[in-house]
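Please read the structure below before turning to the comments.
All protein chains but one are shown at their positions in the complex.
Chains: A and B, in written order; residue numbering restarts at 1 for each.
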Amino acid sequence: MDYAAIFLIQVAYAIASLALISVGLAVIYGMMRVINFAHGEFLMLGGYAVILPVQAGVNIWIAMLVIAPVTVGAFGVVVERLVIRPLYGRVIDTVLATWGLSLLLIGLASAVLGYYQEGSKPPLGSVQIGAYRESGYTFFVIAVTLAIMAALYLGLKRTRFGLLARGTMQNPAMAAGLGVDTGRIYAATFGLGAALSGLAGGILAPISGVVPVIGATYIAKAFITVISGGATVLAGTASAAAMLGAVNQVVTFLATPVVGEVALLAAAIILLRLLPAGITGRLFRGGV
Amino acid sequence: MKISRRQALASATAAVAASAFPRFAFAQGAAIKLGTIADTSGPLQPFGTQKLQCIQLAVEEINAAGGLLGRKIELVTYDAQSSDQLYAQFAQQIALRDRVNVVHAGLQSSSREVIRPILRRANALYFYNTPYEGGVCDRNAFLTGTTPGQLLANLLPFMIKKFGKKIYVLAADYNFGQLSEKWTRKIAKENGAEVIASEFFPLDVNQFGPTIGKIQAAKPDFIVNTFVGPGHAAFYGQWAGTGMKKQIPIASQTFGEAGEHLRMPQELSEGIFVCYNYFEELNKPANAAFLERFRKKFGTNYGYVSDLGMSEYMGVRIWAEAVKKANAIEREPVIKALEAGLSVDGPGGTMKADPKTHHFVFDMHLAECKSRKFEILQSFDQVPPTNPDGVCDLLKNPDTNQQFEPKL
Partner (left out) sequence: MKRAADRIGIAAIAILGLGALIGVPHVVELFTLVDVAVYCILAILALSLAFVWGFGGILSFGQSAFFGLGGYAYALAVINMGESTVPILLGAIVPMLFAALLGYFMIYGRISDVYLAVITLTVSLIFYHLINSTAGPEYAIGRARLGGHNGIPGLPPINIPGNAAAQLDYAGTFRLSLGALLLVYFGLRALIASRFGRALVAIRENELRAELLGYDSRRYKLIAFVIGGGIAGFAGVLFASWGSFIGPGVFGIAFAAQIIIWILVGGLGTLAGAVLGTVLIQYLTTWLGQSKSVAALIGLAKIDTSLVLGAVLILFVLLVPSGVIPTLRKLWLGRRGASA
């Protein structure tokens, strides 16, 4: 019974962390049709933006919830201006340029910080469930993911920025004609996506640690989740993460982490074959 | 009779080598070339860097003492960037272009198995200076790291006696982890204990939630891990975060080798048991002098020098000793000198060649991590290497070329 509880908590955690690592990529892809291949490295930067300040004595929660998203968000705005903006409309070129950025960031992090894993213990202690124990931080990750999704929904649906952003993405010429500074909207949207990636990287850092190549463990999964979800940012990411995350973790429990990973990938292929435009290409159309 | 056959064979090999590589003859008086391939960038950098530094120190010391046979040693270095593919490429390069006199290279068992056949084919003498899963039997290779017969065979009986008979194994998913797990099962059985479950993780796995759940369900008396690399290091934090740290003790085959105990909160490393042939904490004059020289060269705030680096240092030292003994730099006389049971003293004690297996005899030490230091609990003098069922005998069968595995 209590083992079943642990099992369900772990499944919920897998879904939450998959949604968490994907949401920044989803914002950038869903709104701007830009596939950010440096997404994994944005997560990595978010991780370092937590680990390094904490070593310097900063409170871990401030580092995680403020420093990580702000730093990576600001970095995202710079990247948009220097690398992404000249390439709008050239999908493959953007993929390649961000891929280059990904390699560059890995190289920089390796040269400056090296591969010395700074071990850490997730805060919040542990919780007793019957005869079993579960880390309190697991619950925090689930809760904070739900909060991010809710805030994003309200932000896109109810605020002026959300309205302008959605308008600009649907018809930039019309938006510009109505007096919207589309350049700023693009920069802000990319910055938002980057900030979400930074936040996700920061939240996961105390669990998995940070090394320069950690992005590689996330990028494929995030990419596959977002594409399987389809064009609709929130509904797509949430539904794809729920499906793929559950498949992954259930199989991991029944077999091994490797088989779990393979099950996730296989499920994504089947999903794309059945729904070639992603889940939200068929369902939840017109949502956010 | 045996000896003369071996000699005949050796000279035949040398003749073939000479005809295949006409430019393999070395000018007298020129520098002796020592080739190394190390992972000084990429995920294995923390290990590779220290291994290279230990080689550099050993070479520098030998040169400072007048070199070998009156000649200087020149170091030829390649960075394989943590990629086995580059190991293949650089091994060809080091043997065919640089024509080094000896190669000291390899960290992961997978990289060793990539370059060992290449170097054997090119007749380039090979030293693999890393603790590993044991069993390699190849006349062209010397393996100066510890093997399960030295490490696990001392660590496991201690753990079984102290904590109980149910063992849970967590291992890296490649030959090092796979064969170590086999050895764990074999040694456990010999000591009346049992491996109740084993899990293998590819090196990029860094989430252990489901595994920690399974361990709690299985309730082992202790855990044995063979973790490799930064991804696996995340286990210790997640384990402590779940509050299991105080419930089930851990023995590790690798913990501390990259100095990771200095870079994690103290409570994570507290009470982990290990067994190596070298610790910084060993209380010996030779060790103190070594550490002083090492820190003088690489910085006083240098992290931790582990058995991994020491194996490289000693690998170069014993090769140099063999060259002196043979009074020659060529492959054949050097192998013969080592096969005569050569030994050298080092910071961790005496290492002595085991002629049959091309492995080495060491003093082993069992330790527990306390307050970020390894406290030596017990020492075992001159422990012989693993030789599964005594099948490896390179004196009798010099053509053997395979890795023997434990029979269960």
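By definition in this document, a contact is a pair of C-beta atoms (placed from the backbone, for glycine too) under 8 Å apart; a residue touches a chain by one contact, two chains touch by 3 or more.
What you are looking at is a predicted structure, and each value in this text was computed from that prediction instead of being measured.
Enquirer: Decide which residue listed in B:79, B:312, B:339 or B:354 touches the omitted chain of the complex.
Expert: B:79
Enquirer: Which is it among A:4, A:56 or A:92 that touches the chain not included here?
Expert: Here the residue in touch with the unshown chain is A:92.
Enquirer: Looking at B:51, B:116 or B:263, which makes contact with the chain not pictured?
Expert: If we include the chain that is not displayed, B:116 is the one touching it.
Enquirer: Could you list which residues of subunit A touch the chain missing from the display?
Expert: 35, 83, 86-87, 90-93, 96-97, 99-108, 110-111, 216, 219-220, 223-224, 227, 256, 258-259, 261-262, 265-266, 268-269, 272-273, 276-278
Enquirer: If you put the missing chain back, which residues of subunit B would it touch?
Expert: Within subunit B, the residues that touch the unshown chain are 40-41, 77-81, 83-86, 88-90, 92-93, 96-97, 109-110, 113-114, 116-118, 121, 173-175, 177-178, 200, 202-203, 405.
Quick note on the criterion: only the chains that are shown with their structure count from here on.
Enquirer: Measuring centre to centre with CA averages, how many angstrom lie between subunit A and subunit B?
Expert: 39
Enquirer: Spell out the part of subunit B that touches subunit A in their complex, as residue ranges.
Expert: 41-46, 173, 199-202, 204-207, 209-211, 213-214, 216-217, 230-231, 233-234, 236-238, 240-244, 247, 258, 260, 263-265, 267-268, 303
Enquirer: Would you pull the subunit A residues touching subunit B in the complex into a rising list?
Expert: Residue list for subunit A touching subunit B: 3, 6-7, 10, 13-14, 17, 110, 114-122, 125-126, 128, 131-138, 206-209, 211, 213-214, 216-217, 249, 252-253, 256-258, 260.
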